[in-house]
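Shown here: the complex without one of its protein chains, the others still in place.
So, subunit A:
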């Protein structure tokens, strides 16, 4: 892929064709993704909501997709940009398959490709408004990384996007450890998703958990978490903060 930056107006700022063609703000957005490495690979959780501003408009959006043989991509942010990214990756994996030579793009390669795409779009002031989570397993090695809409990219043992950064990561920092079993991993993710469900207004109670191992990707059927709304502090939420709502 080649990236060219036109310098027509000599204006280093807005270089896309016309104002109306640059991404200015997102419209239909997905909320957090939470992902962890575990014993056999990577586990990723996301809900199935697509918000239109403050309206919880779409409730059946799959925000995690398998890429090639070895990777799983989860996205939060603008859903249409996520779909555009899936088209880019489709082309990439198709060409990779057509080589038919025993070599294949692994999660590290896909992660770096996405980093280049996101960063180059950011440089053109026309970002893909997503935070992407890329997990995968290749040749027994697990990989988990993240790319933001401005091209910041890194790898870690556990990642989260959006509100997940604030609500889920502290839980993961305390309770994640290497070689989690599948059951423990799912329990940990569900704990994070429950907190997000209580506290993130764009979260809905319909989530999927995806697993990627050396064998491949499986995305679970959507299900809901059991919630408890009878906590005493929920009864009188402003008891210790008079005047707030």
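FYI, a residue touches a chain if its C-beta (ideal position, glycine included) is under 8 Å from a C-beta of that chain, and two chains touch if they have at least 3 such contacts; residues count from 1.
In this section, contacts and distances are computed from a predicted model.
A.B. asks: When one chain of this assembly is omitted, its UniProt record names it as which of these: "39S ribosomal protein L13, mitochondrial", "Proteasome subunit alpha type", "Centromere protein N" or "Phospholipid-transporting ATPase"?
C.D. replies: Per the UniProt record, the undisplayed chain of the complex is "Proteasome subunit alpha type".
A.B. asks: Which of these touches the unseen chain: A:36, A:75, A:105 or A:128?
C.D. replies: Residue touching the absent chain, from the options given: A:105.
A.B. asks: I'm checking contacts with the chain that's been left out. Which of A:116, A:166, A:191 or A:206 qualifies?
C.D. replies: Counting the whole complex, the residue in contact with the absent chain is A:116.
A.B. asks: Contact with the hidden chain only, please: which subunit A residues?
C.D. replies: 1, 99, 101-106, 108-109, 111-113, 116
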